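Dropping a structure here in structure tokens format, bear with me for questions.
A single protein chain has been omitted; all remaining protein chains appear in their positions.
Right after this comes chain A.
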Amino acid sequence: MDERVGRSGLTDRLIVRPEVGALLGAVVVFVFFTVVTEQFATIGGVATWLDDSATLGIVAVAVALLMIGGEFDLSAGVMTASTALVTATLSTHYGWNVWAAVVVSLLFALGVGALNGWLVMRTGLPSFIVTLGSFLALQGLNLGITRAITGTVQVSGMRSTDGYAGAGYLFASTFTIGGVEFQISILWWVVVIAAAAWLLVRTRFGNWIFAVGGSAPSARAVGVPLVRTKILLFMGTATAAWLVGTINILRFTTVQANQGIGLEFQYIIAAVIGGCLLTGGFGSAIGAALGALIFGMARQGIVYAQWNNDWFQLFLGVMLLAAVLVNNGLRKRAERVRR
């Protein structure tokens, strides 16, 4: 009976890690495109797909935390465009210093995130519906306000704004490894992963995230601040979207008002491939990062293989199903050995 209660083999422990499926998937995808294409495993290739993974992964990691906390944020994709638009409009049309514009844009994101969280907690409605509402509302605002101010559906001309150099250095510069330029977004991604992973497993707040998503009544019964935890998580996804929006506007200096639509599902897919349960209470930040990595590798790998990009969706669907099946199977196995 004693071994039964406390049984803990190394394999069992590894198997129950949420990111196992994603890790296997990432290895398979990497090996596959390394064999099939020539550029994939070169330094230049790596720099390309890491960048793609990074801009997806920064938000995907935050979305994973939110999903572990038991909620969804469908407005995260459009938020990358909204924040970029706020920064761009303030600095190009109203002549603000880029730094000031970026800060206001962050405050805007925090406000929307808090509003999302507050509405969800206040009304008790599923966050899927509430953030679907804010997703559509933001999309409308992006187009409407941009057209009202600029007369077009894009804002450009960031390069000539005040403070562009400094902000660009922080958010959109490159660094060189082996003669190849890597985007600084990759470093931001690493920072976000590290912060999120640390937060999740090493802080009180991290425990609370698991608790509010896994069993809200138990969390409440021992005094976990449920409402505060969830609102902060919504503010977290909005902040991650702001970071990506800022990186984008400073790198490309132009933003389309209809950008970002569809990304919200990619974030969720990356988080689910990374082992997050849709029901909350289970998942990992590293897993979501691996999910985003699979995304980036596949998207660029298909380009290198010179296949039609149409195949990307098929690949994605298969990848998602495979990862979920593997995660589910391992989880079941782990639960079987518990008695």
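Just so we're on the same page, contacts are C-beta pairs under 8 Å (C-beta built on N, C-alpha and C of every residue); 3 or more make two chains touch, one makes a residue touch a chain; residues count from 1.
In this section, contacts and distances are computed from a predicted model.
S.K.: Determine which name in "YlzJ-like protein", "MarR family transcriptional regulator", "NADH-quinone oxidoreductase subunit H" or "Ribose transport system ATP-binding protein" the UniProt entry assigns to the undisplayed chain of the complex.
M.R.: Matching "YlzJ-like protein", "MarR family transcriptional regulator", "NADH-quinone oxidoreductase subunit H" or "Ribose transport system ATP-binding protein" to the record, the invisible chain is "Ribose transport system ATP-binding protein".
S.K.: Using the touch definition from the top, which of A:39, A:173, A:215 or A:254 touches the missing chain?
M.R.: Answering carefully, the residue with contact to the hidden chain is A:215.
S.K.: In the whole complex, not just what's shown, which of A:99, A:128 or A:205 touches the removed chain?
M.R.: Looking across A:99, A:128 or A:205, the contact with the absent chain belongs to A:205.
S.K.: Pick out the residues on chain A that sit against the missing chain.
M.R.: Those residues of chain A that touch the unshown chain are 1-6, 8, 12, 16, 68, 202-208, 210-211, 213-215, 217-224, 281-282, 334-335, 337-339.
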